[in-house]
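A single protein chain has been removed from this complex, and every other one stays in its place.
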Amino acid sequence: MFEEGAIINELFIERLNYLIYVVLLLIGLHAMISKNNLMKKLIGMSIFQTAIILFYVSVGVKEGASIPIYLPEHDPHGSHVSLGAGNETEEASHGPVVLEAGLIKKYANPLPHVLMLTAIVVGVATLGLALALCQRIYQGYGTIEEDEILAKIEREEMRAHPSVAVKSMESSKTATSKVKKPATKSKESSTLSAKRAKSNPKTKAKTAPSTSQLKSSRSKSASSQPKTSASKSSSAMAKPATSKPKTKAKTTARPKSASTAKKTAPSKAKPRTPKK
Amino acid sequence: MGLELFNTFILLLLVVAAIVALRVKDLLTASVVFGVYSFLMCLLWAEMGAVDVAFTEATVGAGISTVVMIATIFNLKRKSSD
Amino acid sequence: MKKISLIPVLLVGALLVYAAQDFPEWGSPNSPASQSPVSSHFIANTGVDTEVPNMVTAVLADYRGFDTMFETVVVFIAGMAVLAILKNSSKKKAGSKEFEVDVEPDLIVTNTVRLLIPVIQIFAFYVLAHGHVSPGGGFQGGVVMGASFILIALSWDLDTALARFPADRCTLVAGLGIVLYAGIGLLSMFLGGEFLDYAELAQIFPVSREMARYHAMLGVEIGVGLTVTAIMFSLYANLSTEGRLKGGL
Partner (left out) sequence: MMENAIAWILIFPLFGSVACAILGMTNRKICYPIAVLSLACALWAGIETLNQLIASEEHTVAYLLGGWTLDAYPRGVGIELHADILGILITLVVLGVGLIVSVYSKLPVQEETPGKEPLFYTLFLLQVTGLAGICLTGDAFNLYVLIEVAALTGYGLIAMGSNRAAAATFNYVMLGTIGASFYLLGVGYLYIKTGTLNMVGIHDVIEANGLADSATMQVAFVLIGMGILIKMAFFPFHAWLPNAYCNAPTATSSLLAPLVTKVMIYVMIRMVLSVFGVEFSFESTMWTDVVPWLVVVAIVCAAVMALAQREIKRMLSYLIVAEVGYMVGGVWIYNYYGFIGSIFHVISDACMTLCLFLGAGLILRKAKTTHFDGLRGLFSKMPLTMTGFFIGGFSIIGLPPTCGFFSKWYLITGGMVSERWEYMVVLMFSTMVMVVLFFRLIERIHLAVTESGQNLGHGHGDLGLTEEQTRFDEGPLSMLIPLLVSASVVLIVGIYNQDIVSLIEIFLDEFNLPRGEGH
């Protein structure tokens, strides 16, 4: 019984820092992995990093030690000595001396602090960069919700290379360790595509359609899906370099769209180059 | 003991702040709460004797990071799905 | 899916808690980290080696100056990368109405800030220069300095702030900060020491080797401060306007 108490005492009172740092780290890590909103991921990332810093600072703690700045009596220049003791000022005027071993215990360990200064700086640099990425993504896709971005990317790729779309869809899904139910996903994406087909892509499209909107348009979009994707893929088919209709392309997922594409292949050509 | 209590109190508040910052749906609120989190962290570190680190965290974590985040959110949507 | 992502997270947690029982006693002065020759050397000899009372500053700028140089470089990289990512990316025109802030700067706010800015900037210099003796140093001072410019941008508008600290000058100042830092290191190398061996500077300045370290550290901190000031402001300016540097928050 006593031992158990000791363990609890040790873990929860003395080592609360170590426990809380783990908790914070896990909160941050979980947010980084599972949050859908990119900004939330970034907040998670910052929490994750500060948790590690907390760990390091905890390592540097010394019971009964002062901050790692020399006390006036040890100040190398002795200029801060205000105590009247004569021999101390005399010693200070002699120049700095190496601290005795006993005095070392009076100061906290400065090394972890130094390391963490660096780590904080790295953290803010990463954060700034990632925020810029967020803005860039928002400019490109009009949203910072991960699933919607994925849906848009998928659609973009389908337009560029109908045959690889299926594969790249898979890879992009794994890439973000984030998988939505495929059924809702395809529907959602087609909803978005239908919407985007109508609206000017440059205007800030209202993303994150409310669920009611989604539901209402779901039935419509389900029926119009093949058509939309067909027209999309047709526009991409007509690339100067690859103007041959790809009958053998792996479009087993959407056979209808492929055949439609074949018929209307060399129509309006709007090659969408990946760069730009 | 007083210090230990202070320590414990801040540690618990930290967890609360972290969870709130991640759960709240309004990104502006989230970043402000994140600023609070950073400042709590800074208090904790100052208490633990890491004054330089605390100073840096106060200026960077609670200051610049929050401002920059809010500046970003100004250009994005404020609502988050989770 | 959220449930699944919990699994690796909890695994990591279990791993960390498992290790936590093996840690040395909390706050013990006898733990390996506190007792090691390295940290003892820092505490006992910083005064002798460098005459700097604040050990953190001494370790940061001198003993581990190489780290700090690359820390400054990281800040510089962040600024450059944000520029690279956001430059010319916005499709909205700079003069677009949507982002025009047509609210007049508030009288009370601007006047208060007018009073505050000099104080903040003096404080930034104090933090930078007094970092040898008290908490602070180049990085903190630089951030405070950068924050003062951000404050100008917030209370008037970005143009006002950019008129005082143009975007091009940000890059220039940031680069000069690194040049100053690495240049001091290079100078000491040319004087016959290793890279960043500030003590060699005693050959050209009329001070002792320890004081050469002391003063070189100040120079180095100024370099850090320059870079950080410029990049912090540049980060804000770019992020608040999607890289257009017009309008904004």
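Letters are used for the chains, namely A, B and C, taken in the order the chains are written, and counting of residues starts over at 1 for each.
In this section, a contact is a pair of C-beta atoms (placed from the backbone, for glycine too) under 8 Å apart; a residue touches a chain by one contact, two chains touch by 3 or more.
Every value quoted in this text rests on a predicted model; they were computed, and no experiment measured them.
Novice: Which of the displayed chains are touched by the chain that has been omitted?
Specialist: Output: missing chain touches A, C.
Novice: For the chain not shown, which residue from C:Glu51, C:Glu71 or C:Glu242 touches it across the whole complex?
Specialist: Considering the complete complex, C:Glu71 is the one touching the chain left out.
Novice: Could you tell me which of C:Met55, C:Leu196, C:Val224 or C:Leu245 touches the chain that is not displayed?
Specialist: The single option touching the absent chain is C:Leu196.
Novice: Touching the absent chain: which residues on subunit C qualify?
Specialist: Touching the missing chain: residues 15-16, 18-19, 21-24, 31-39, 41-42, 62-67, 70-71, 73-74, 76-78, 80-85, 87-88, 168, 171-172, 174-176, 178-179, 182, 186, 188-189, 193-200.
Novice: Just the residue numbers, please: which parts of subunit A touch the chain that's not shown?
Specialist: Subunit A touches the chain not shown through residues 25, 29, 32, 38, 41, 45, 48-49, 52, 55-56, 59, 111-112, 115, 118-119, 122, 125-126, 129-130, 132-134, 136-137, 139-141, 149, 153, 156, 161, 163-164, 167-168, 171-172, 174-177, 239-242, 244, 246, 248, 273-276.
Convention: only the chains that are shown with their structure count from here on.
Novice: Cα centroid separation between subunit B and subunit C, in whole Å?
Specialist: Taking the average C-alpha coordinate of subunit B and of subunit C, the gap between them is 19 Å.
Novice: Roughly how far is subunit A from subunit B, going centre to centre by Cα mean, in whole Å?
Specialist: Once rounded, the distance between the two centres reads 18 Å.
Novice: With chain centres taken as the means of their Cα atoms, state the distance from subunit A to subunit C in Å.
Specialist: That gives a centre separation of 23 Å.
Novice: Which parts of subunit A, given as residue numbers and ranges, touch two or more other chains?
Specialist: 17, 58, 60-62, 65, 67-69, 112-114, 117, 121, 124, 128, 131, 135
Novice: Touching two or more other chains, which residues of subunit B qualify?
Specialist: Correct list: 51-52, 56, 60, 64, 68, 72, 75.
Novice: Considering the complex alone, what residue numbers of subunit A touch subunit C?
Specialist: Of all residues in subunit A, those touching subunit C are 10-11, 14-15, 17-19, 22, 25-26, 29-30, 33-34, 58-65, 67-70, 74-77, 96-101, 103-105, 107, 109-115, 117-118, 121-122, 124-126, 128-129, 131-133, 135-136, 139, 177-180, 202.
Novice: Under the stated contact criterion, what part of subunit C meets subunit B in this complex?
Specialist: 54, 56-57, 60, 127, 135-137, 139-140, 143-144, 146-147, 150, 154, 232, 235-236, 239-242, 248-249
Novice: Which of the residues in subunit B come into contact with subunit C in the complex?
Specialist: 51-52, 54-56, 59-60, 63-64, 67-68, 70-72, 74-75
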